[in-house]
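One chain of protein is taken out of this complex; the other chains stay put.
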Amino acid sequence: MSGADYDVVVRGGRVITATDDVVADVAIRNGTIEAVGRNLGPGRREIEATGHLVMPGGVDSHCHIEQLSAAGIMNADTFESATVSAAFGGTTTVISFAAQHVGMSLRKVVADYAALAARGAIVDYTFHMIVADPTPATLAEDIPALVREGHGSIKLFMTYDRLKVDDEMLLDVLLAARKAGALVCVHAENHGMIAWMSRRLLEAGHSAPKFHALSHPRGSEVEAINRLVVCAELLDQPVMVFHVSTAEGAAAIRAARARGVKVYAETCPQYLFLTADDLDRPGAEGAKWMCSPPPRTSADQEALWQALALGDLQTVSSDHAPYAFDETGKLRAGPSPSFKQIANGLPGLEARLPLLFDAMVSKGRLGANKFVELTATAPAKIYNIHPRKGSIAVGCDADLAIWNPDLEVTFSDALMHDRTGYTPYAGRQVRGWPTTVLRRGEVIVDGGHLNAALPRGGGAPATPSGRTTADDVFASKLGVRIV
Amino acid sequence: MSGADYDVVVRGGRVITATDDVVADVAIRNGTIEAVGRNLGPGRREIEATGHLVMPGGVDSHCHIEQLSAAGIMNADTFESATVSAAFGGTTTVISFAAQHVGMSLRKVVADYAALAARGAIVDYTFHMIVADPTPATLAEDIPALVREGHGSIKLFMTYDRLKVDDEMLLDVLLAARKAGALVCVHAENHGMIAWMSRRLLEAGHSAPKFHALSHPRGSEVEAINRLVVCAELLDQPVMVFHVSTAEGAAAIRAARARGVKVYAETCPQYLFLTADDLDRPGAEGAKWMCSPPPRTSADQEALWQALALGDLQTVSSDHAPYAFDETGKLRAGPSPSFKQIANGLPGLEARLPLLFDAMVSKGRLGANKFVELTATAPAKIYNIHPRKGSIAVGCDADLAIWNPDLEVTFSDALMHDRTGYTPYAGRQVRGWPTTVLRRGEVIVDGGHLNAALPRGGGAPATPSGRTTADDVFASKLGVRIV
Amino acid sequence: MSGADYDVVVRGGRVITATDDVVADVAIRNGTIEAVGRNLGPGRREIEATGHLVMPGGVDSHCHIEQLSAAGIMNADTFESATVSAAFGGTTTVISFAAQHVGMSLRKVVADYAALAARGAIVDYTFHMIVADPTPATLAEDIPALVREGHGSIKLFMTYDRLKVDDEMLLDVLLAARKAGALVCVHAENHGMIAWMSRRLLEAGHSAPKFHALSHPRGSEVEAINRLVVCAELLDQPVMVFHVSTAEGAAAIRAARARGVKVYAETCPQYLFLTADDLDRPGAEGAKWMCSPPPRTSADQEALWQALALGDLQTVSSDHAPYAFDETGKLRAGPSPSFKQIANGLPGLEARLPLLFDAMVSKGRLGANKFVELTATAPAKIYNIHPRKGSIAVGCDADLAIWNPDLEVTFSDALMHDRTGYTPYAGRQVRGWPTTVLRRGEVIVDGGHLNAALPRGGGAPATPSGRTTADDVFASKLGVRIV
Partner (left out) sequence: MSGADYDVVVRGGRVITATDDVVADVAIRNGTIEAVGRNLGPGRREIEATGHLVMPGGVDSHCHIEQLSAAGIMNADTFESATVSAAFGGTTTVISFAAQHVGMSLRKVVADYAALAARGAIVDYTFHMIVADPTPATLAEDIPALVREGHGSIKLFMTYDRLKVDDEMLLDVLLAARKAGALVCVHAENHGMIAWMSRRLLEAGHSAPKFHALSHPRGSEVEAINRLVVCAELLDQPVMVFHVSTAEGAAAIRAARARGVKVYAETCPQYLFLTADDLDRPGAEGAKWMCSPPPRTSADQEALWQALALGDLQTVSSDHAPYAFDETGKLRAGPSPSFKQIANGLPGLEARLPLLFDAMVSKGRLGANKFVELTATAPAKIYNIHPRKGSIAVGCDADLAIWNPDLEVTFSDALMHDRTGYTPYAGRQVRGWPTTVLRRGEVIVDGGHLNAALPRGGGAPATPSGRTTADDVFASKLGVRIV
C-alpha cells in the first residue's frame, strides 16, 4: 500500500511538465517526488492545490550573486537575499558564478563561492566557473579537476576590460573544456566596437544612461556570436551564448545550428519585455534599465519570441546582476555619472517567472508546457542537473512552485525581496504568481510568506555530471594529431 | 489510500516520456493511468518491467489501412491485420485515412471508414479526411461538421492523377480548414515534374523499378513545399508536410518556420534508413522499395536527422501503404511491370518503432526522450489527441509499450504481421523490441504473443478537438474583408 | 587617311558605354560606327553634341506591339505608332512578341508578325516567340527551325487562361529550348493564387481597379519563380524571369544564381517608380495603373534597385502593353468595369529611358554606365543581338540617342506618341531627354522632331544567333540517357 507515510502531498493541482498538463496529486517523501497520481496519500502535510498550477521550481541558470565585479563593485545581494528573492519568484535552483579574476586560483575561487553559498542560500545552487585567467595550471589542472567534481560549465567574457579573453585564449579554454567535458557559456559582444562607440559618445558629450544603449551597437552582438561559433565549430565544442538580445544574433545561432554547430543560446526577460527606450529617462533614472547587452527594439522582442518558439534559443534566464540604485551601486560615481561609470545589470531573479508566466500562460503565448521547458527543464538538462532538477517526475527533487493563476499583481519596488531597491518592471501588472514554493519537499514560501523556521545554510549544491570526454577532433577532421 | 484496487501495475521499469526518464511503477485503473510512482499498488495484474523501458504506445499519424487507392488497388491490410501489426511494433494509436474520391460525400466516406475500423481495429484510431473533391458542399458543410465531430485534420494530394488538387482548390481547402479549425496535411510533390520525367523515362525504355526514384526528381519535393508554404502563408493556415525526403525540402521548411509560417513536417523511416540504391535490384524485386517520394541519398538521411534534432521536422510516421508483393498488389501488371504500373508504398507500421528505437535509444542518436517525442507525443499533440494519447501521465489512456532494450532481432518477411508478405528491412538487425503492449490497460501483446482473448472490434476512436476558429486574416492583413 | 568620307559625325559629346564615359566624336559610315575618336571627320552630316551625352540607342527587350491578346483585345499600338514612340524615348531596338495562340502554327505566327513589323517599324526589331501550344510539331520542328533562323528566345506564361502552360508543358518547352539553343523568358506568377484571390474579391464585391493589386498576392510571384527555377535547374536550361516586382522574387533569383542556376531577370519602370497606391483612384481612373504583376510598395522598389546594383537583375525593359484608356481598350467593359474585365498593361516604350536617365544619371543612382548597361548593352547581349546592338563600338549599328542632360520635361498625356492616350507618369518631372536619335546612321528624331523624310517600313530585323546546342544533361547528372 503506497503513500502511507508520505511527508507531503500536494493535492489536486494541474501538474505541469514540459510535456504534460494533468490534474493530479504529487506525493513527496524525503525531499523527493515519490508519486504523481490520483488519490495518493495521505501525507503528513497536505497542501491543497485545486485550481492552482503545480510546476517545477524554476531553474535560473544565469545569475550573479554575492559576486565582486572586476571593476570592484559588490553585488547588492548576498546568497541569502538573492535566494529569498528567487524563492518568492518561484525559482528553486540558481546557477550563479564562481568568478576568477586575473591571478586567482580557479579551485580556490570555486571553494570560496561554495562556502558563501552554503552559508546563505535557501534554494539549491551550483556554479559556472568564470575563467578570466586561462593559465596553464587553470587549463590543465583546475578545469579537469573541477569538472570531475561536478562543475560542468565555464563562463567566458568576450568583453569587459579585466575579464575578457582574446580569441587565442578562447580557443585554449574551448579545447580544455572539450577534453574535460564541460560546456562553455559566453558573454558574446565585441569589445572593440563597444569601447570605440563609448569613447566616441563620451567625447561628443553624450553621457546620459540612454547612451549606454547606443554604446553597444547591435552589430557587436552578432559579430561576437559569429566569432564564437567559428571557434566552436573548429573544435567541435558545445557552447552556450548568453543573453541574446538581437534578431541578427538569434538568426546567426539558427544558421549555425542548421549546419550542425553545437551551439545553445538563452535570452532574458529584459530582452523580451523592455526596449532601449526604457533607458531614456531624466537624470540618472535611466540607469535602472542599464544592462549589457542593452534592451533593443520591439522587433527584436518578436524575433526572440520566435526563436524561442522554434528552439533556436532554449532557455530564458534572468541574468540577475543586482546593483543598488544608490551610491553603493549604480550611482557610486555620483548623482550624474556617465554611462560608463554606472554598473551594468538588472535585478531579475524574482521577476523572471511571473513576467513569463503572464505572457506565456495567462496570455497564452507558447503555453504552459513551454514555460516549464524554457524556465526549468531545458536549463536543468543543458547544465546536467536534470533529472534531479527541472521536472516533476518520480525521483526528482521535490522542488515545486504552486501558482495561483488568477492572482493579479502589480510590480513595485517594495514588492521585491532582493537588495537593489528597485525593479525595472515597476508599474507593470501581471496575472499569476507563485504563492507556495517547495525546495526538496520543504515549504520555503507558504502562501506568500517566507517560512521563518527554515534553517539558513540549508542549500546543498546540485551535482552536475560531466560531459563525455572528447576525442581528438583534429585527428579526424584534419588528418593530424595536435592535442 | 492509493492503489488498493489498481487493475494493473507495471512495476519497476524505466518510465520514459518526452521529458523524463525515471524508474517507477505505472498504475492503471479503468484503462487510464492512475499514478506513476514508487511502491504503488498492488494491482490485480502485476507486470514486471525491471530492466525494461516503459514508453507511451506509439502514435502512427500517417498510415493507409483498408483503403482503396484512386487507381483501384486495394490495400493488403484490413484494420485487423494492420492494427495487429501495429501492436506488435509497439504502436497503439493509428491515424489512417478516410479517402474521398471524386463524386463521393465526405461525410459518408468518414462514416464508412469508421465502420470498417470499428469492426477490425485492435488499437485506437482516428482519421485524416482525404479531400479530393472540394465541392461547395464539402467545403461549406461537410468539413465544418466533421471537424465539430472531432475530425481535425484534412489530407490533400498535390500529385496523383485522381487525387490531386490544383492551387486554386488547395486555397479553397486551406480557407475552409481555417474557418473550421482543422489542420491540413499535404503530400507535397510537383505533379507535372513527376509526370514529365516518368514519360521521358518510359519513352526511353527505362521501366525497371529503380527508375521510379529518378521519376521523382528531388526538386519536385522542394517545389511543392515552397508552393504549399506560400499558400499557407497567404491564409495564415497551419499545414503539415508529409514524408519529407530531401535535404532541400527540410531546408525549405526551416526557412518558412523561421519567418513565422505555421508549417509542421514529418519524415518516415524509409527516408532515414533506405536510399534510392535499394531499388536497384534485378527484375521486379526493386518494387519492394518503391514508395513516393522515393528514398534518396545518405546525405539526405543525415539532413533529415539534423532537421529532427532541431525541431524543423516534428514527427516520424510510417506512411504504411501496404501492397502485397504478388499479383494482387505490387505485381498486378505482371512479372515485369513498368514502374508506373507498380503500386507505390511500403509496409512500415510494425517496423517503424524498432528501427527508430535501435537508432535513437540503442545506438544513442538523439536519445530516448526524443524517440518518445517524435513517435508518440508530438503526433498526439499536433493532431489534438493528447493528453489522451502520446504520453505517460495521470489521466492518459494506459497505452504502453514495454521494451526489452537488449533483445536483438533480425527483420525478416516472416516476422512481420501485416499482409504485404515482405519487409523492406529484411536482414537488418536491431537491438530493442517491444515485448508487451497495453491498449487502455489491456494487454494486447504479451511477451511477444497476441492476446487471443482480445475482443475484436474493440477499438474506440480517439476524439481530436478542433482548433480555434480563425479570424478573417485578410481583414487584418489586406485591409479588406473577403471571407 | 580616315574619315574623309564619313556619312555622319556626332561631334564632341560624352560618349558613354557600359564601361566608358569619354568626350569623343563618333563617325558613321553605311549605318555603322566606323570610329570613335578625337578630331575625326569630317562627315557629310555633322551633329554637334558638345555638352550632350551620346549613348547607345535603347534596347527594349519586352514590349507588346500590334498584338492580339488571348482575350481578344487589340493593342492600341501598331508597329508604326509603337516604334515612333520608342524613338522619341531614345529606344532604337524593340523585341516584341510573335504570339502563338492555341491551334496556331508557330512558324506562321512569326512570319505574320514579321510582316507587320516590316511594314510599320521605324526602329529595328526582333521577336520573342510566345508558345502557348507546345504541340509535338511546335517543339520538334518549329522551334529548332526558327532558332536556326535567328529567333533565339521563347516566351511562356505561367498564368492567363488561354496562354498559360502547366508544369509538364513548361518542361517540354525548356527541353526543346535546350536542344535548340534558345533562351526561355517567363511571365512567372502563380495562376491559381491569382484566380482564387480574384474570385474571392469579386464575390465580396471588391471590383474597383485598386483591387487588381490585391488580386495578385505578392507570394504568387515568388512561388512561380521558385517553380520555374526548380524546373530550369533540373534541365540546366537558361531562363529569363520577366518583370520582377517583389523583394522576395528578387531574393529567390539571387539564391538560385548563387547556387549556379542559369537564371536571368528583369524589372520594369513601373516597379521602380510606381506603387499599388497609384491604383487607388476614384472610378475607373485607377485602371491607368493596372498591369500584371501590379506595382508593389516602396520597400520593393528599394529591393529592386539593390538587385539591379548587384546584378541579380540584369535589365530594365518597359513591358509596354498599350491599351487605350477608352472603350476600345481599358474600358471596353463600360465605365465601371470590374478589375477582371480591364486589360492589363501600361504604355512604357517612350517613358522608360527618361525615367531611368533621371534617376540614374541626373540624380546619380548607379550612374550613366549602369544606365547604358541595363537599358541597352545587357539586353542586347542576353538576347544575342550584341555586338550589332547595345553599344557604341566600331562595327556596331549606329543606333545612338543623344541626350540633353539639362532639359527638364514634365510628363503629360499629350507628350507621348503611343496610342494609349495617357501615361501613368503624367505630372512627373524629369531632367534629361533624348533630343536626337539615330537608327543605323539615319536621324529619326532630330531636335525633338520626327524625321518626316524617313522611309516607313525601313526596319530590318536584327539577327540573333542561337545558343550552343546542349548535351544530354540527364546522361551526366542521372546516369541515364532519356532525351
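For clarity, chains are labelled A, B and C in written order, and residue numbers in each chain start from 1.
We adopt the following convention: a residue touches a chain if its C-beta (ideal position, glycine included) is under 8 Å from a C-beta of that chain, and two chains touch if they have at least 3 such contacts.
No experiment lies behind these values; they were computed from the predicted model shown.
Novice: Could you list, sorted by label, every displayed chain in contact with the chain left out?
Specialist: A, C
Novice: Out of A:192, A:283 or A:367, which residue would touch the omitted chain in the full complex?
Specialist: A:192
Novice: Using the touch definition from the top, which of A:5, A:48, A:167 or A:302 touches the missing chain?
Specialist: Residue touching the absent chain, from the options given: A:167.
Novice: Touching the hidden chain in the complete assembly: which of C:254, C:281, C:340 or C:365 does that?
Specialist: Residue touching the absent chain, from the options given: C:254.
Novice: Where does subunit A touch the missing chain, residue by residue?
Specialist: Spelled out for subunit A, the touching residues are 166-172, 190-193, 195-196, 199-201, 203-204, 206, 211, 214, 217, 219-220, 222-223, 226-227, 230-231, 233-234, 478, 480-483.
Novice: For subunit C, which residues reach the chain that was dropped from this view?
Specialist: Contacting residues on subunit C, toward the hidden partner: 1-4, 15, 17-24, 27, 34-41, 251, 254, 257-258, 260, 306, 310-311, 373, 377, 387, 391, 393-396.
Just so it is clear, only the chains that are shown with their structure count from here on.
Novice: Chains in contact with subunit B and with subunit C: which ones?
Specialist: Touches both subunit B and subunit C: nothing.
Novice: Closest chain to the protein's overall Cα mean, using per-chain Cα means, please.
Specialist: That would be B.
Novice: Between subunit B and subunit C, what's the gap in Å when you average each chain's C-alpha atoms?
Specialist: Once rounded, the distance between the two centres reads 50 Å.
Novice: Using mean C-alpha positions as chain centres, tell me how far subunit A is from subunit B in Å, no decimals.
Specialist: Taking the average C-alpha coordinate of subunit A and of subunit B, the gap between them is 39 Å.
Novice: Using the touch rule from the top of the page, what residues of subunit B touch 2 or more other chains?
Specialist: Residues of subunit B never touch two or more of the other chains.
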